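Read through the structure below, which is laid out as structure tokens, and then see the notes.
Part of the complex only, each chain left as placed.
Per-chain numbering from 1; labels A, B and C assigned in written order.
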Amino acid sequence: MYTVKVRDHIMIAHSLKNEVFGPAQNLHGSTYVVDAEFQSDILDEHNVVIDIGLASRLLKQVLVPINYQNLDEFEIFKDTLTTTEFIAYFVHQEIAKAMAGSFTGNLKITLGESHVAWASYEGRV
Amino acid sequence: MYTVKVRDHIMIAHSLKNEVFGPAQNLHGSTYVVDAEFQSDILDEHNVVIDIGLASRLLKQVLVPINYQNLDEFEIFKDTLTTTEFIAYFVHQEIAKAMAGSFTGNLKITLGESHVAWASYEGRV
Amino acid sequence: MYTVKVRDHIMIAHSLKNEVFGPAQNLHGSTYVVDAEFQSDILDEHNVVIDIGLASRLLKQVLVPINYQNLDEFEIFKDTLTTTEFIAYFVHQEIAKAMAGSFTGNLKITLGESHVAWASYEGRV
């Protein structure tokens, strides 16, 4: 199996409104270093899993609308606990939509929120 | 599939008493940067794989008894080659015990012993 | 010259209310991976620049009040552009106060805001 991974990042504010999150119930923020891994059993006729420029642009395109934002103010995240796991899933779904069939395989999105914590979601697209 | 990863570290002494290990037969030591990855197909009602604070505490709790120790002096490691692979397995088993059913899924423990070498063990818990 | 460096991190929300900051004028957030470097020409009688446990506790103690917070709501930051440079300076000043003479030398505070951007402040304490 082949994998291509590209990296970008976002800087967002949010709060996790449930007492299980302790101090993270406060409005605070995070840099997420976002890795997108595209996995496929085969290479295309140009010996790539996916054009790396395209992969980077797709990732950027999906991140722009939430970058430099307060996620608490998004209608689509209303009543949603925007944990790192959830945002990884959200980015995964948005990339799947943006690719519109230009890639078939496994996609893994990993968000590094600090030098000691990460979360990811992976699934077929 | 969702994954949450947390990082901690230990600093131990040990020796690998078999000639295949060359100079590592000597009493020497290692910093192990320990990554614990918890993997699950679903999120709980708070949109997490496992509470990240709980994950960090479980990892710390398991590492404390071996941190700043000489593994050669542990009765449980008597006649055991405490390779990086083995310690990854040991940490995995100890976390599984410590969780006592509070997490079900896949657990991967990775030990970084330097900037050029790592070992890991993963399995269901 | 000797240096000891310890690392911790914070996750904060803030906005930079000046048009030169473009999208960062929005309320957004950041993880800052914070490095504190203590520099001295000599070691003490225990062959250290500063007790590394003390250094870590001082850093943690200074970071706790701003961790998981929205800096825009702090009276002390009112009308202040809380750039990464400024927060590095703020952490520097707070550590200097917290040490209350227990360390004399150069102190450098570096904040990593992503995998591609950092800011720091250094000066005598």
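The rule is short, and it goes like this: a residue touches a chain if its C-beta (ideal position, glycine included) is under 8 Å from a C-beta of that chain, and two chains touch if they have at least 3 such contacts.
Everything numeric in this text was worked out from a predicted model, so none of it was measured.
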item: Given 3 visible subunits, total identical subunits the whole complex contains; value: 6
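Just so we're on the same page, only the chains that are shown with their structure count from here on.
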item: Inter-chain centre distance, chain A versus chain C - centres from mean C-alpha coordinates, in Å; value: 28
item: Chain B-chain C separation of Cα centroids, rounded to whole Å; value: 31
item: For chain A, residues that touch 2 or more chains besides their own; value: 115-116
item: Contact set on chain A toward chain C in their complex; value: 7, 9, 11-14, 23-24, 26-33, 67-70, 113-116
item: Of chain B, residues touching chain A in the complex; value: 1-8, 43, 46-49, 51-53, 56
item: Residues of chain A touching chain B in the complex; value: 18, 20-22, 80-86, 88-89, 110, 115-123
